[in-house]
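Here's the structure we're looking at; comments come further down.
Only one protein chain is missing from this complex, and each of the others stays in its spot.
Chain lettering (A, B and C) follows the sequence in which the chains are written, and residue indices restart at 1 in each chain.
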Amino acid sequence: MDTPIAAPSLPVRVAVLRSPLAQAAALTALTLGVLVTLLLATGHDPGVALRALARGAFGSWYAFTSATLVRAVPLALTGLAVALAFRAGLLNIGAEGQLLAGAAATAAVLGAFTSVSAVIALPVALLVGMICGALWAGMAALLRQRFGVLEVISTIMLNYVALYLVGWLVRGPLQEPSRIYPQSEGLARAFQLPTLFTGTRLHVGLVLAVGLSTLAWWWLRSTAGGFRLRTVGMNPSAAFTIGRVNVSRVSVWAFLVSGALAGLAGAVELTGVTYALYESISPGYGYTAIAVALLARLNPLGVLGTAVLFGALQAGGNAMQRDAGVPIALVHVVEAIIILLVIAGDRLPATRAERSA
Amino acid sequence: GGEQTAATSDALRVALLTPGPISDQAWNGGAYEGLMAIRDSLGANVSHIQTKTPAEFEENFRQYGAQGYRMVVGHGFEFQDAAARVAPDYPGTIFICTSGDMLGPNLSGMNFAFEEASFQAGMIAARLSTSGVIGAIAGTELPPVRASFTAFERGAKLIRPDIRLLVAYLGTWDDVAAGKEQALALIARGADVVFQNADAAGLGIFAAAKEKNVLTFGANADQNEIAPDHIVGSIVINWPRVMLTVAREVQDSAYRGTLYQFGMRRNMVSLVLNPRFESRIPADLRAQVDSVGTAIVEGRFHDMDDILQPADRPARQNAP
Amino acid sequence: MTASLALSLRGIHKQFGAVRALHDVTLAVRAGTVHALLGENGAGKSTLMRIAFGLVRADRGTVDVLGTTCAPPFTPSMAIAAGVGMVHQHFSLVSAMTVSENIALGSQGRYDPATVHAQVRRIGERTGLVLDPNARVSELPVSAQQRCEIVKALARDARILILDEPTAVLAPDEAQALLAWLRTFVAEHPSHAVVLITHKLRDALAMADDITVLRRGERVAAGVAHTFTEASLADAMLGPGERTHAVQQEVMPRVDAHTDSVGAHHNVITADAIDVRDPRNVLRVRGASFTVRAGEIVGVAAVEGSGQHELLRAVAGMLSIANGRLSAPSDIAFVPEDRHRDALLLDASLTENLALRDAGTRSGRMEWRTLATRTAALLTKRDVRARDAQVNARTLSGGNQQKFILARALDDAPPALIVENPTRGLDFRATADVHDALRDARDAGIAVLLYSSDLDEVLALADRVLALHNGVVHEVPRDRAIVGRAMLGAA
Partner (left out) sequence: MITPVDDFLAAAVRTATPLALAALGECITERGGVINIGLEGAIICGALAATIAAGTVGGPLGVTAGFTAGALAGVVVTLLFALFTVYLRADQIITGTAITLLSLGFTGLVYKTVYGTTGVGLTIPTIGDVPIPGLSQLPLVGRALFAQPVITYALYAIVPFLAWWFVRTHAGLALRATGESPDAALAAGIQPRTVQALAVLAGGAFAGVAGATLVLAQSGTFVEGMSAGKGFIAIAIVVLGRWTPLGVAGAALLFGGASALQYLFQSLGWREVPYQLFLALPYVLTLLVLARASARSQAPAALARRQLTVG
């Protein structure tokens, strides 16, 4: 039944992009208007602040690679994790915890492998990170299959548990040898992911993120497994009735793969950026990932784009603090307004068209 | 956020990175106060950034280094790995990490002998406690926190060997309600003096002390006025002095790459008693506390030598 | 004249994007009459009535209810207040709520279940539409849901009742009872009126006072019922020269229209004393034994809730059997009754919907290009009206969706086919196409097991009939009276 409430937006959307230029212009103007007003009201020179934002994100090769793209890597991997799960109809809010599990496992492996060649140790460590991310997600999958516990809630709970687990590990088994600091021992050079360009901090994690996003995009589109996952996400009942798809098996696998990707994000962040396990290793990448994935409409390739957008926002936010003296609170407000305007830009035309229908 | 002052182009430029909000009236707010002192006293151009995740530390250090900041302070042990990686690339910038033990040509750890004043606080707490149970609450367990709590317990035991210390951690530095509830739980177990190092969440501990009429201590800054009838005294780091001392060295090119160890000795850390409690602290105790203080300043006090504080160990050299 | 009109829609235009749903349509419903609204799938019947109920806003035109013009914005709550009640084609009940909660929905102030219970009982006594007010809608059989929809409208003193294909989900007896009641409704209240949307021309001719026919959004005929015949109605609905032999069969179905199977062969499905439990572990089928041979259609006749749902799914391999022995091929094709819930990916292309058929066993790459070609060929072969293979399933009309589903099921010549209410909600042209496809499948040697809540459909298609009552299966002769009695448990 097609009431105005649940009208499918797909056919409508096409009619909408009629004058994208005008709409983009109007929206940009609105964005800038709100931001400028806000900055002026708080006594900041909007020109200086917004220039800092742009410079911090894209202003130089270093900023783009080492600030924006370095942040985009974990956002893309966790965003991909969320996108795959959502595509299978699973609300995995637990990428944060799975990331932490992956990072912790990687730190443990590399801590134990000090005498093993990096060529072996590093891939093994990343793999174990993925496996532990998958296992952490697997708990939610198990709770869902066996006990019918909604994954929305179990994954939130598991995020907190993971956080405290890491807190304990860095003060217990994984603590650095002097046993003073709550962190693991810093990785030897050989155990650090190589950087892509000298003079930047951009590491090969980017290649992994781009490669896996592309792979996931291709896999969802072109393989039977990917198609099966999509059928379960679109209509599990039809997938079972017509496709004879083993829905719960597909769900469990999707959950595990999602967890593995988030775990890899943690492993890559540890080996590519922080080089040690800290309690605060993730500034909430796993939560931001949900917005990254949804804004990309759960398209794995789109995730790369939105991850860069969010990475740029955060990189620019740091620069606004550093170079324009904008307090972090205001930086958050600015980031939120930009996100809201992106959402509005996405929905406004569609809404107008739906209303006229 | 840091304010930029109009300064001459060759003015000293100093940056501060804090892991938490500078409105906490404690660890982060104190350092920011120090930064402001540098700006006001030395006419420096200053910048501040709040950044919590290790992933961002290196980027911010590099950006400051590249922009020619002369002194960059990372406010916490967690900053030092990143600082050590960046320092060699920016020899013109001095990197300082609080609670750190790394050392290099342009990299120093800076420690506060928080435990010295904590020891004294413990002595007072033991005497003011009627129940024989005292408590200590922190956000999370960090090296200076642990050292401070150990010293607090030793000080208390010195006065009253049978005293019992209950320690609890909140897992957060800004959940005031959790701070209060944890304090109430300790109070319910008989603790009538609650020591704390919980930054913003510490306000909840003060609120509990007020409500249950027990005693507590301020930490990192002079917090005595927040609950004047219940805060016995505060362990105060004299942030303006600390930060100015280092900044002056940097400005005068007198920086020599040493580990900074600030304690009672140079009056950088002190137990500032709440005047309202002066009368409630018996003279003999007062004398005893003072004599411990003197012994510490004169280097004659060895009861805390085994409490691992980074500066007490040979400094780790920054690997090139 | 106007005064005697209960409902009057004039000059209604409605455009959905590129689709012209209604063009200058007028409908005049006289007080004290039953008015039948006819038309093929997609002709615009539902849209027109949704406009009368305020659910859809017309682009142009006026709506008068009981002599008063309803100025826009005209909303369902205004329609209800004005005395319009609508029973929707796709039920608009909240399945998680009870019957009485659903009936009370939309009022103000306190909700007192006792009052509503009393009201439900009163309406039940007056109309024969009996309901358990405490039952959850999700647990009701469709016929009871249908009653609930009607009682909901009556409980608000609806004076104009609009029923959108109310008989589509009812067993023939239930349908006859409902239609009879509609006549008493207008007979007892001369100021009231009924608009009845149906695909059954015979029902329209027998029950309605007036008839309006829509074709592709336009009114093509209107008048007093006795001025029409089935043939003239069919011509009006289809347009001149469209009445084929198959359609003729559907318009005027006779049991003797049955064509016998070319010849049945070996057993494809053999059930030996099987018990089936539903997912809640309730025993729904007890000791069922039967066979389905290649090249025959076996029809299952049963009233709603007798266990046919579970029986069909057990044979299709989707429910495990609790006891007994079942031998059936593993690649049975299944066409479930709820197309949107169980058979389609509504927001995926037809090609992807075709690929859904073996999504569970497929491996490796998806050959989308091949699949698209195959889909396109299938659309042509089975006369599925869709722009191309890449359009989303949602954009097809119900009839074409059903034809597509059947075509997909038969695409790779399965040994057996199980179909459940295959023509629910379809117009006679689409119904004819579906029936043709089923007979073709049988003639191609496929073993077909068919359930329909419409006994006439079972009798028209089946070579053998199984009567199912309360979970117990008996094979019975293909005789309407005998089958009817067996369905009700009478020997």
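Assume contacts are C-beta pairs under 8 Å (C-beta built on N, C-alpha and C of every residue); 3 or more make two chains touch, one makes a residue touch a chain.
All values derive from a computational prediction rather than experimental measurement.
All shown chains touched by the missing chain in the whole complex, by label: A, B, C. Screening B:Ile159, B:Leu203, B:Leu271 or B:Val289 against the full complex identifies B:Leu203 as the residue touching the chain left out. If you put the hidden chain back, the residue from A:Leu158, A:Leu193 or A:Ala239 that touches it is A:Leu158.
Which of C:Val34, C:Ile80 or C:Ala372 touches the hidden chain is settled by the complete complex: it is C:Ile80. When the whole complex is considered, the residue among B:Ala37, B:Val176, B:Val292 or B:Ile307 that touches the unshown chain is B:Val176. Of the candidate positions A:Ala105, A:Leu143, A:Ala265 or A:Ile281, contact with the unshown chain belongs to A:Leu143.
In the full complex, subunit C contacts the hidden chain through residues 53, 55, 75-77, 79-81, 86, 88, 91-97, 101-102, 104-113, 152, 347. One chain of the complex is left out; on subunit B, the residues touching it are 21-25, 29, 32-33, 135, 141, 164-169, 171-172, 174-182, 184-186, 188-189, 191, 200-201, 203-204, 206-207, 210-211, 225-227. What subunit A contributes to its contact with the hidden chain is residues 1, 3-6, 9-10, 13, 42, 87, 143, 146-150, 152-154, 156-158, 160-161, 164-165, 167-168, 171-172, 287-288, 290-291, 294-299, 302, 327-337, 339-340, 343-344, 346-348, 350-351, 354.
Keep this in mind: only the chains that are shown with their structure count from here on.
Centre-to-centre spacing of subunit A and subunit C amounts to 46 Å, using the average Cα coordinate of each chain. None of the residues of subunit C touches two or more other chains. Only residues 1, 3, 8, 10-12, 15, 221-228, 230-231, 234-235, 237-246, 357 of subunit A touch subunit C when the two sit together in their complex. On subunit C, the positions that touch subunit A within their shared complex are 16-17, 55, 88-90, 92, 317-318, 334, 336, 341-348, 352, 355-366, 368, 392, 394-395, 408. Chain contact summary for the complex, subunit A toward subunit B: residues 56, 62, 66-67, 70-71, 74, 164, 167, 171, 178-183, 186, 201, 269, 273-276, 278-283, 315, 318-319, 321-328, 330.
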